[in-house]
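Omission of a single protein chain aside, the complex is shown with its protein chains in their original locations.
Here the chain labels run A, B and C in written order, and each chain numbers its own residues starting at 1.
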Amino acid sequence: MVERTRIRSDIAWSTPDRIVVRGRELTTDIIGTVDLGGMAFLTLTGRLPDADEARLFNAIAVTLVEHGITPSVIAARMTYMGAPEAMQAAVGAGLAGLGSVFVGSIEGVARYVQEGLAAKGEHTIAEVAAAIVSEHRAAKRPVPGIGHNQHKGGDPRVPRLFQIARECGLAASEIALVEEVAAAAEKATGRSLPINATGAIGAIAAGLGIPWKAARGIGVMARAIGLVGHLLEEAGNPIAYEIWQRAEDEAGAHLRPKD
Amino acid sequence: MVERTRIRSDIAWSTPDRIVVRGRELTTDIIGTVDLGGMAFLTLTGRLPDADEARLFNAIAVTLVEHGITPSVIAARMTYMGAPEAMQAAVGAGLAGLGSVFVGSIEGVARYVQEGLAAKGEHTIAEVAAAIVSEHRAAKRPVPGIGHNQHKGGDPRVPRLFQIARECGLAASEIALVEEVAAAAEKATGRSLPINATGAIGAIAAGLGIPWKAARGIGVMARAIGLVGHLLEEAGNPIAYEIWQRAEDEAGAHLRPKD
Amino acid sequence: MVERTRIRSDIAWSTPDRIVVRGRELTTDIIGTVDLGGMAFLTLTGRLPDADEARLFNAIAVTLVEHGITPSVIAARMTYMGAPEAMQAAVGAGLAGLGSVFVGSIEGVARYVQEGLAAKGEHTIAEVAAAIVSEHRAAKRPVPGIGHNQHKGGDPRVPRLFQIARECGLAASEIALVEEVAAAAEKATGRSLPINATGAIGAIAAGLGIPWKAARGIGVMARAIGLVGHLLEEAGNPIAYEIWQRAEDEAGAHLRPKD
Partner (left out) sequence: MVERTRIRSDIAWSTPDRIVVRGRELTTDIIGTVDLGGMAFLTLTGRLPDADEARLFNAIAVTLVEHGITPSVIAARMTYMGAPEAMQAAVGAGLAGLGSVFVGSIEGVARYVQEGLAAKGEHTIAEVAAAIVSEHRAAKRPVPGIGHNQHKGGDPRVPRLFQIARECGLAASEIALVEEVAAAAEKATGRSLPINATGAIGAIAAGLGIPWKAARGIGVMARAIGLVGHLLEEAGNPIAYEIWQRAEDEAGAHLRPKD
């Protein structure tokens, strides 16, 4: 018999009369005491938030719940149309698309912020920011977290999130760094590159001590909530069928014989 | 050209300078104001909870976040081992198993509670409960929400959740009905069939006005949070590889030639 | 220590110098000898097909590979747009929708065919068919496998599949039963209810000895192949972005302020 590595997990355990999660008795120290945002924070960081951390974390989490009809939502609704008996799989299908293109960029911001500040040493924030922009430009990679997509005049979520961070006295260095990154990138490119919601959320997540590798998880949790809402709407007021029919008709129109 | 059905969704919309979710301005009426539990409640019911509803909803939601090493967790960790670059797909894989066997039973409880109370008329709660038990027995289907799995002496989560519901003045009829269902089932079978966590959560969800078709969604949202936590642990302290190796070795042992 | 159930799987095993799949040496008895259709048949039935079985099985399998822009394809393409680094997860998301509404009906047909013929006894095929139709009508459930969707004049795949089955000398009783089911349903309803592709495939799968519980698996395998093709096309000639933009614009149009 091969010597085996032990399997261990420190997240939770139970016996017939006790359930303990992250070292806390579920029935007395979590249920009725910790709310869903606190539980999510605990999951991401291993500790419960204080009041300011809870407020700021909830602010970024609720920002991520709902974005209207996204690719992820369309994937979930299409899946639900074919398998309404498996709503959980439709949510799973919707989550699968939260990769590098959308939610992954939060991770990218949190990473350069955490790594940049960790290696700051005697440098100024502006110098760190300039280095981040230079590295991305040298590698011909876009700097995540800046630039506008839909919100040409600046994303309205950004000042609100930064205001709450200030009120909570949190994430000041991280936000300052992203602001300097945006300034440095604008200077380097001559283009308008305001901080977008991804940049604000990535900076705040970093400032809350959420490891950058976990930052994508905030989006995944939040969107799972939003996707459930879309499937409930799809159940009562379906749109997937119509989206499908139009796409199918048009996609093959150039191939079908004309009457 | 075929006349087309209009596509519409009432969940959210945006313009370059505004984002509105469920009729509320995201930046002023949600971010900084609504927490993640409130957002989840809004998603499931279309309205924000009051303080008591928020406390009770958070109580059932956090109960569902974490159950230690479940089949869903193992699926997510196995997926992450093969595709660590796609954490979101590992969460999606984990959610896909939240079907009829586990989380689906919350839905079953919420359904018989909502349908039973809706059709109650002049009958007593005990009569409604007796009818529910009879129907399940006639169809040879187990009554969901009662009976013990691991917690032989009674699930410790149940009295705690019921206590909070009482403190909040919510879900009294729904809880009474599940209690009568358990009593009727014990009488009919002669076996000990205490209310389990699924039964308590299903009754409370029904009492919070969450449609039974949406009840599974509470589990899906909550477990998405828990799964992210397990993947973060897997990244630092992996167990999937060892579980895999042991299973592979043992599963084929009867077929491999002996040395 | 609790006494443990042994884990065993009879599908495959390996040692450092041998790999054995379903009792066959992979390198000498499968690679170069068995083709993908034969391998799929082996997976579904536990045995290799003879030449006629292989031809007929391949006929139904290739029929299921490609249906153009389906809901499943749209889900996969949406997922790929957000996570192009995880093509496998996009295929997985696409498969998740192959539930009761679409591919599940093959299973329904295979089931009533296998159960109907197993219980036939002294009855004629027509009597078995009449009973199947009556049972579905009594339960107010549609009879799967009959009725036209797109192909109003009869699905062109059906006569072709039945022709191949005749040439192969296979599935005669099963096809006869589905034909009688269609006739009985038309008589009972007064509507035109020709056998559709699902009905033909379900009957043939049953006739090939594929257990009805496995019949959905034919569709799942086949569509996995088709989905890979769609993702390759999406990589070069994307359509998901445009489908998304149109849906998002239109879905919220009734809510957005008019300029």
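Here is the rule we use: a residue touches a chain if its C-beta (ideal position, glycine included) is under 8 Å from a C-beta of that chain, and two chains touch if they have at least 3 such contacts.
This one's a predicted model, so the numbers in the text were calculated from it and none came from an experiment.
Considering A:30, A:64, A:86 or A:109, the position touching the chain not shown turns out to be A:86 (whole complex). Summary of contacts with the chain left out: across C:131, C:172 or C:225, the touching residue is C:225. Remark: the residues of chain A touching the chain excluded from display are 6-10, 12-15, 20, 83, 85-86, 88-89, 92-93, 96, 247, 250-257.
For chain C, the residues touching the absent chain in the complete assembly are 2, 4-5, 7-14, 16-19, 21-22, 26-28, 30-32, 34-37, 39-40, 43-44, 54-55, 58-59, 61-63, 65-69, 86-89, 91-99, 103, 150-153, 156-157, 160-161, 163-164, 211, 213-214, 216-217, 219-222, 224-226, 228-233, 235, 237, 239, 242-243, 246, 249.
For chain B, the list of residues touching the undisplayed chain reads 68-72, 74-76, 78-86, 89-90, 92-94, 96-104, 239-240, 243-244, 246-248, 251-252.
Going forward, only the chains that are shown with their structure count from here on.
When every pair of chains is scored by its C-beta contact pairs, the maximum goes to A-B.
The rotation relating chain B to chain C, fitted on Cα atoms, comes to 180°, given as a multiple of 5. Between the Cα centres of chain A and chain C there is a gap of 36 Å. A separation of 31 Å divides the Cα centre of chain B from that of chain C. Chain A and chain B have CA centres that are 23 Å apart. Residue positions of chain C with contacts to 2 or more other chains are 83, 85-86, 89, 92-93, 96, 247, 251-252.
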